[in-house]
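The complex is shown incomplete by one protein chain, all other protein chains being positioned as in the whole.
By letter and in written order, the chains are A, B and C; residue numbering begins at 1 in each of them.
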Amino acid sequence: MTKKKFSEEVTLEGHIIDSWMLPRAFDTIMDMGGTFDVAEIQVGRAKDQASFARLDVHADSERQLENILLELQSFGATLASRNDVACEPAPADGVLPPEFYSTTHLPTQVRLGGHWVDVQNTEMDLVIVVDPERGEARMVPSASVVKGQLIAVGHEGIRIIPPERPREREIFSFMGSNVSSEHPKRLVIDEIAREMRAIRARGGKVAVVAGPAIVHSGAGPLLAKIIREGYVQVLFGGNAICTHDVESVLFGTSLGVALDTGQPVPHGHRNHMAAINTIRGCGSLRQAVDQGVLKEGIMYECVKNNVELVLAGSVRDDGPMPDVIVDVQQAQRKMRAALEGVEMALMIATMLQSIYTCKMLKASVKVFAVDINPAVATKLADRGTFQALGLVTDAELFIRELSDALAICEKQEAKAKKPAKA
Amino acid sequence: MTKKKFSEEVTLEGHIIDSWMLPRAFDTIMDMGGTFDVAEIQVGRAKDQASFARLDVHADSERQLENILLELQSFGATLASRNDVACEPAPADGVLPPEFYSTTHLPTQVRLGGHWVDVQNTEMDLVIVVDPERGEARMVPSASVVKGQLIAVGHEGIRIIPPERPREREIFSFMGSNVSSEHPKRLVIDEIAREMRAIRARGGKVAVVAGPAIVHSGAGPLLAKIIREGYVQVLFGGNAICTHDVESVLFGTSLGVALDTGQPVPHGHRNHMAAINTIRGCGSLRQAVDQGVLKEGIMYECVKNNVELVLAGSVRDDGPMPDVIVDVQQAQRKMRAALEGVEMALMIATMLQSIYTCKMLKASVKVFAVDINPAVATKLADRGTFQALGLVTDAELFIRELSDALAICEKQEAKAKKPAKA
Amino acid sequence: MTKKKFSEEVTLEGHIIDSWMLPRAFDTIMDMGGTFDVAEIQVGRAKDQASFARLDVHADSERQLENILLELQSFGATLASRNDVACEPAPADGVLPPEFYSTTHLPTQVRLGGHWVDVQNTEMDLVIVVDPERGEARMVPSASVVKGQLIAVGHEGIRIIPPERPREREIFSFMGSNVSSEHPKRLVIDEIAREMRAIRARGGKVAVVAGPAIVHSGAGPLLAKIIREGYVQVLFGGNAICTHDVESVLFGTSLGVALDTGQPVPHGHRNHMAAINTIRGCGSLRQAVDQGVLKEGIMYECVKNNVELVLAGSVRDDGPMPDVIVDVQQAQRKMRAALEGVEMALMIATMLQSIYTCKMLKASVKVFAVDINPAVATKLADRGTFQALGLVTDAELFIRELSDALAICEKQEAKAKKPAKA
Partner (left out) sequence: MTKKKFSEEVTLEGHIIDSWMLPRAFDTIMDMGGTFDVAEIQVGRAKDQASFARLDVHADSERQLENILLELQSFGATLASRNDVACEPAPADGVLPPEFYSTTHLPTQVRLGGHWVDVQNTEMDLVIVVDPERGEARMVPSASVVKGQLIAVGHEGIRIIPPERPREREIFSFMGSNVSSEHPKRLVIDEIAREMRAIRARGGKVAVVAGPAIVHSGAGPLLAKIIREGYVQVLFGGNAICTHDVESVLFGTSLGVALDTGQPVPHGHRNHMAAINTIRGCGSLRQAVDQGVLKEGIMYECVKNNVELVLAGSVRDDGPMPDVIVDVQQAQRKMRAALEGVEMALMIATMLQSIYTCKMLKASVKVFAVDINPAVATKLADRGTFQALGLVTDAELFIRELSDALAICEKQEAKAKKPAKA
């Protein structure tokens, strides 16, 4: 064995076992050609005790050592570095200094004036704008960066807090190696229902990202009911679910197929365009509701229940509906704002909006991605956290079972509260 | 245009519009390079009136004309031929004369002594054994042919009755061009439930071909209930569903995962082998039931309710369970016998057994193929008939909804029967 | 049988067999509860002879008869109607009169002043703006309609020309009932290559709609080569393929994975954002090429070879790249303009842009949709024409084989041209 000439001490602290920080550190060092000695290791005996490890990392070159240290840092190791975060000004609006630091979806801190400061907002692939005078830092999308703003660069003086694996929450342990289509999904659906009720009870927020197949498969009225009952605070979708929903309410069809018989109706293919035209005639969804044109359905319930509705445009849109935001950057900004405070996101049969929603969510938000295509469910659930679960199943039947599970939960809770008779 | 020298008159009779016989005839002739004149066409005005067409088919060569005529025959055209069916003796056991006629799943007749005679049994890819003395013919699998038996050869003196498109049965009209995952499945499930109740009421037979995911996803008890209620007369499966079912009953797990929590249990991976070992120790499923070892579940209900259970072995089997038929030819024979009189087949999350079951079923049997993989659902439903429907959906949720739909049907019927109060 | 009281004569003319117009007419009438007599039928004997049929359609009510006639019209039947197209003014910008006629992707004519006039442009789900004074009509998207423009309403005075089934073109006959993953794809790829060479030779236009998996799977340089060789005139994509391509050129990675080893590189995850930042710093792709920053790749070849490049924004975009059009309505307009004159469209591993491209293409454009997900390939190829084919296969290997097939074609043609030696 060739002796490694370059060394540095690294400390790992916190939930280093539960966050898999320690084994990933071992692996990373060896994968990248380095070696290490475990100088010290203390494993907390209980859940609330922190663990601690001190490693001496060895490498063959300064560059290799640097690469290893940066990689360790990316999942939570704290370098021995005592420096503040380095910053450089943005050379132009929306343009970053070349060495900009790209963020993760994990809680992040920067060192300013020798102190670790929480970075405001948490979102993947943003940059950190630093205000040294105020001792503040926040994540912003690169497109919003203004010339001259100080952008965090390099890796020094930046650290992230890795997520802890929630051992007591059984629902996510399906995740293990695979997103499977064969696990008992009703167990998961029951758990989602309990969680939705708990969030509603404490005034929290649930976001639903909804694809058009929900309406097309006849499950629209059930989702509308779930919204009406107050389980949904944020709804993201596109032109398609909006148009399908309005078409189903106005004409009883979805893409020209009658929802009560499954049969195409004569000339039904134009109902889609006629639905858009009707709402365009009213001016907006809200105006259609106010004018008594739109009297039920998913969109109606969103309007009536003050759900934060963001309909993002896409190049495949017909029409579009007047409420659809055709500027995708603007749509992203509205989505970002609406996600503030969301505790759970339910993504049903829609890949496009879901991908960006996933990116915008910080690691601690619970994510359930429902899709009949295993590749989509896997992609959406693949967040590197212990809080995401992909369900390979049918959107229609999922919503039916969820609606049923919510009703059963309600009954059980009502029963539990009822005082025993004297 | 070169003049076609060879001509023959063909008549098309019966439901030539509803069976798509006429347009396919037009298309086939032109695709194969021929031309035609419509000598006569009479379209029945009502459903019960037969239609009739007479075409003069022209081709450039005798060979081309022959090919066209044979192709027309394959979907129901009657050739002007006045000859009896031609036969040749099988040269050895299980070996056919080279020009053997290969059957379809449609009702078939052969001309014997100048009369059209129904061929007994109807199954795809079999051969016709003819007994001219008795004036009888029947379809048999080639492996069962005995040296010297007379086998129908060529195409003369053979005709098939094409299926009529059932306009009034709305459920199958989804089929159109595509098997879709986005149609309202609950409508179909309600229709399946009504049909199953009707078949049970008239003492008919429903076959279920069941894959192991049913148990693994937690829907085993619901399928067991459906069997217990008398909706299933034939059940086909393999070693996997049998073992999963027994494991779930004996240990509460499926492949080591607890069905009530979704969590793996300690050392659960051996429960699968232990389930097999337990039944092997008893001798058979029936003995396990009789000895009180197996007290519930799908296999238990099959034993208790005299369901015709055929468990076909496959090369991927562990164990296997003692009831599994390890000789696949023997399994086929038992399946063929069990399918006699079946009116509906429900194939759930299993490709292997379903493919052969589909092949064995005559065209008039209603087939529902449920699979989360669109390719499988499409393949199984692709029977060239108007009686097959592929449902791209989740096996667990499908069975939950079917169980629910059956219960609702029952209530509705009970209500309908109740006499109005005086 | 109840006698039908309401009747009307309908004529079917042209390729009524080859376009399946006749059998669809029979079927439609019966499906919708009507009956018919075939008053006359003349089938052209040769490909270039038109056919003709005259049907008397009967229905139980005026409304039913109307519905049947409209449905017949939608695939090419000519009603006996002698009226001009009816029009109403648009009540507001982007708002249509309620009875607006929604277009198909088939060639369409309107009757103006007693004469049939070709409607300019051909695209699905648009509306027809009529200028009676000039005797002109054209299809426009509803969003572009200006208050007061005359919009075609109802169905009278409008007819469409159904597509003829191209019997001699073997490549599309796979299409039959299913898009299969098991057919010999190399045969199709060879045919695509021959067609691309023919189009290039005659100065025609091929559009490629390209998904990011092309770059991610390492096939980027092969697509770049195909563009460089002049086989592509229009390229549609999104931010992702642009960013992946630039990342691969600048850093040799795609989403941080090195394309020459398949291994993640240290800190590679930020290469994606750095690629965007680099081009933003240059100002645009063209400027990046001009400044020598971008020296090869798909985007480089598009710039260098004057390919009409439309990058449509979507809500899932990072950055985005400066060339991405963030207003999706504007992107649609640019796509529509770029598709003018396109003869073939190749859609590879991208659903979003492909869906709208498919909608914008008139029926006569040849469409090949390549996707590893059978549902996507089916959806894209499901155009109701005889010119679309879905290939369920791998984007990377498809492009490798296409590149290979183009090279072999070239050699064969070169050889064919070489004069025999004396």
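We adopt the following convention: contacts are C-beta pairs under 8 Å (C-beta built on N, C-alpha and C of every residue); 3 or more make two chains touch, one makes a residue touch a chain.
This is a predicted model, so every value here is computed, not measured.
> Can you tell me which of B:Val293, B:Ile355 or B:Cys409 touches the chain that was removed from the display?
Selected residue, touching the omitted chain: B:Ile355.
> With the full complex in mind, choose from B:Glu62, B:Asp290 or B:Asp327 the residue touching the hidden chain.
Once the missing chain is taken into account, the touching residue is B:Asp327.
> In the whole complex, not just what's shown, which of C:Gly114, C:Pro184 or C:Gly292 touches the removed chain?
Within the whole complex, the residue contacting the unshown chain is C:Pro184.
> Mind pulling the chain A residues that touch the left-out chain?
Contacting residues on chain A, toward the hidden partner: 1, 17-18, 20, 22-23, 26-27, 30-31, 35-38, 41-43, 45-46, 58, 165, 167, 177-178, 181, 374-375, 378, 382.
> For chain C, which residues reach the chain that was dropped from this view?
On the chain C side, contact with the omitted chain comes from 170-171, 173-174, 181-188, 213, 216-218, 257, 259-263, 372, 392-394, 396-398, 400-401.
> In the complete complex, the non-displayed chain touches which residues of chain B?
32, 67, 70-71, 74, 91-92, 94-96, 98, 100-102, 125, 127, 142-143, 238, 266-267, 269-270, 272-274, 276-277, 280-281, 312-320, 326-329, 331-332, 335, 352-353, 355-356, 359, 373, 375
Following the convention adopted for this analysis, only the chains that are shown with their structure count from here on.
> Would you mind checking which pair of chains has the most C-beta pairs in contact?
A-C
> Measuring from CA centroids, which chain ends up nearest the centre of the complete protein set?
Chain C is the most central one.
> From the C-alpha centre of chain A to that of chain C, how far is it in Å?
34
> With chain centres taken as the means of their Cα atoms, state the distance from chain A to chain B in Å.
Here chain A and chain B have centroids separated by 45 Å.
> Which chain B residues reach two or more other chains?
Each of 181 in chain B touches at least two other chains.
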